[in-house]
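Yeah, one chain of the complex is gone here, protein chain that is, but the others are all in their spots.
Our next item is chain A:
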Amino acid sequence: MQLDTLHFTPLASLSGGVLIGLAAGGFALLLGRIMGVSGIVGGLLNRGGQGDRAWRLSFIVGLLVAPLVWQLGWRLPDIQVAAGPVTLVLAGLLVGFGTRLGSGCTSGHGVCGLARGTLRSLIATMTFMLVAVVTVYIMRHVLGA
């Protein structure tokens, strides 16, 4: 293992994490729910549940507006996507289906669940982290993609 000191952004990443945590904590405190993106989006695709459509859509709109608001003060960070279209479709299907089956993603399990100290979220987070690390290892260092 070698540290990538060129791309390491400790202060920005820690501060960004704090904003994410404040949003998650505020969400639970004000709305009484877990701020998990897969659950918020997935809930829109379930049959029924018309009553809570408004706040779900509103959260998504807020998220989509963020890059515009960001650009009032700063330049957008570099965004590089290495995966090709076929990989992106496969990955998207896995992320969509997997997060719904596993009841959460990085925000719901990785931030909210770990902050609440639940066993389910700890197991889920360790599982998706481990599988993601192994996947990148195989892609980059075994297959050499």
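The rule we apply is simple: a contact is a pair of C-beta atoms (placed from the backbone, for glycine too) under 8 Å apart; a residue touches a chain by one contact, two chains touch by 3 or more; residues count from 1.
The rule is simple: contacts and distances are computed from a predicted model.
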"Extracellular solute-binding protein", "Membrane protein", "Carbon monoxide dehydrogenase medium subunit" or "TIGR03943 family protein" - which is the UniProt name of the missing chain: "Membrane protein"
Residues from chain A at the interface with the omitted partner, ascending: 1-4, 7-10, 12-35, 37-38, 41-42, 45-47, 54-70, 76-83, 85, 87-103, 105-107, 109-112, 114-116, 118-120, 123-125, 127-137, 139-141
